[in-house]
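Mind having a look at this structure? Questions to follow.
Note that one protein chain is taken out, while the other chains of the complex remain in position.
We call the chains A, B and C, going by the order they appear; numbering starts again at 1 in every chain.
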């Protein structure tokens, strides 16, 4: 029975506590939050659990084998590094840290102590992502040509970080999880709505080393919430609309015509699509439940989490590279594959 | 009664001939196409009209006051310049020419001869575009912050030109028509599906001189045809879905919250949208009918067309700049406003 | 080469003339309409065709082998019976006649003269209907349990006939074409919006002799045009949305749970759907083109049309029975299967 301390009981912490409470093989032994109001809420839902305002107390509790950290990103490093030094396994909410140096140190700490370090990229654990991963790895879609995501919200923006950290982070994790190619360059464009605010919308293009590209459209101020990913393969096209209640993933048999004359596609009565569409059944399991179970499984059986520290580190690298490019109106930033990023401005690459 | 010659009776020419035949104040006096099969089709629908395989014959016909050119883009310059030199008003299908020099010369020729030169950017003449233009110019949406378009097709690609000339051209015309700002820089990313093919998908960001940005997502190989434009203003947000049968344009009263803590927007139960949505009634007039009527009106009353030669020239400049950037993985290309473009690579601008 | 006379060139006649003109094996030799304006339009599109205001002239024309009648329903009987007596094959727009006696006589006339009599139930010739027919007849959906259609419009109502003749007629033809069962009773409810107007909305339930039921919701005054048919089988469920541009037909693998306790389905987090969905590719051929080709094929090869006179007669019987029930607030009307209907009020049947 693995003892868990949930640190941070604001917005996301209650979900973590609930999921770990319902996961086999573990027990929530402590909940930490500096706010008395938060602890009062925790008491109602977890009456048998130790409640404290001080995370160091929880780390000192011998029943605590692992901590799940859902505090503001700026505090991730301090708490996670202390937990690892205290010999506790760690699950941190994304992003794992607010700068690369801290993220790297957490990876090193976990490596040296042989502890599990997992980042809460929850979308990776959704049934849709897992089904798509199976389709891609079995080569069902053919070679992947492009990934194209629109992930936009209806008007809640943040003061502290740009939309890249808030929304693009989901796509970058999914790209890392799903796509066989390795990012080699990034071009990003963004916009601030007020001079003193972070970027509220951004468009990011990743160039991958297999010739494919990924594009992200993220925006805090859209009229209609959208979660729509298209993946183009040489055999089939896939559409993942995460807001669809029962047909989240659709696969289209590839239809493709090449026209010799200048046809206006808005007018043509041509039969564009050739072949059928199908939509696979997806398990209705809550992604966070799968994530919690995976963490417990990795701790218990000494496995490497899918979204381990190195995975999370790579996401931070990609966000930092995109931020750099965004500040220069899309100027491409080159990435070193598989190694800690050494971002460099490139003088003008070659496309495709 | 203005006499019209329709030159080119392949895919688009029959639509032009039909619309001019139904427009008051003009008459289709000649139809030109080198293909006998095309002329046979023309004979069935326009039995009283002169049919010829030779456009020079039509230009020599004294009843011809104006020509409407729907031939392949590579021939636009030769035919249009001859028509202008022969003193005929000219409507050319977009794009007006396949290079900047030719486009500029056509503008000059028309200017010097004081003839109408209009480019067939049909979407500008749609009821939706006109309604949106009225909403923006009356400041109903507030200051425009962004334009974001997804214009993707289901698998008809072209061999001769990239997707920029085929699909982005529509958005560039709409941006030019609708947005008060002037483009000052472009960053574009694209991808070829085969080494010898033009780019099949592209993402283009335009920076405008009022701080707004416009983004275009164009793709020939998407699973679902999409024509979706979002316009974000400081007061309201607008959604234009041109494939909706009866609610093409929706206006959302702006809801905007700023969150102090790291809220995950996928989970938040916050009430995002504040205020109502409304969808204005749009006239069902066919855009090409409005375009034809506008051309006849401009010729008859000596007016400047909305999409005149200078308008079309600017679109060609923007496509060329986007192409240059696309070849360098998004490296921004600076534009000189309101003058023939002198594209220059910028060394790293400042974002918004 | 079969010579066709199109009688009636108002709203639907031009479509018939266009389709026959493009169909192999036939020629449009005459077009008839009493209105000079209509004949002038016909002259522009069919310059080589004989034009006349008098349908008796067309029947007397020896080049005319068959007539296609698109006049108001009240005139169908007079023209069609004269045509059959003159030895011409006949295609009549639905409904074939405005009362049962006339419909029966047309069937008899055609039978005795061994002429083709076909009714223009165009929807039966759509690619979607043909695909669904193949799925049902191959038992792919299992036993058919129900057919449920919503066919509503946005505000064009008619003065002369109720919504049953205008909209329900489509579903009744489809039911007749697709479903293996034979209607044995009808219950219908309707509503007039004004005392002197025909019913503008109606709900019709058909009981079939295999225990299945069919339901139609037709309405002239709905806010959103809808064409949505659900077919429930013991193995699969099918959804036909005829307004979907590219996924008109979707097939769902049947999921079915039986709950022992009183679950509120609005709240349950149960995984309702079990199995996949798929959407077959459909040919983009225009239904009226298929209909015209089928008529020519039946005339040329002496075949029985799918929607022959007996088929059309059955539809008229069903509409009359529904009208009778509608006048009595849903009181069920019993039908005699496969024979000219002898409608009778039933004193209270037994349900399923």
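We adopt the following convention: a residue touches a chain if its C-beta (ideal position, glycine included) is under 8 Å from a C-beta of that chain, and two chains touch if they have at least 3 such contacts.
Quantities reported herein were computed from a predicted structural model and do not represent experimental measurements.
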| item | value |
| --- | --- |
| Of A:1, A:243 or A:303, the residue in touch with the unshown chain | A:243 |
| Absent-chain contact - pick from C:99, C:283 or C:328 | C:328 |
| Among C:219, C:246 or C:307, the residue in touch with the chain that has been omitted | C:219 |
| Selected from C:61, C:133 or C:148 as touching the chain missing from the view | C:148 |
| Residue of C:77, C:177 or C:252 in touch with the missing chain, whole complex considered | C:252 |
| Residue ranges of subunit C at the interface with the undisplayed chain | 10-12, 15, 72-73, 93, 123, 145-146, 148, 150, 153-161, 166-167, 170, 185, 187, 189-193, 199, 201, 203, 205, 207, 211-213, 215, 217, 219-225, 227, 230, 232, 237-239, 250, 252, 254-268, 270, 272-274, 277, 325-332, 345-346, 348-352 |
| Interface with the unshown chain - residue positions in subunit A | 43-47, 154, 224-225, 243, 245-246 |
| Residue ranges of subunit B at the interface with the undisplayed chain | 246-247, 253, 269-281, 283-284 |
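FYI, only the chains that are shown with their structure count from here on.
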| item | value |
| --- | --- |
| Most central chain, Cα average position | B |
| Subunit A and subunit B: spacing of chain centres that average the CA atoms, whole Å | 37 |
| Multi-chain contact sites of subunit A, meaning residues that touch two or more partners | 270, 272-274, 277 |
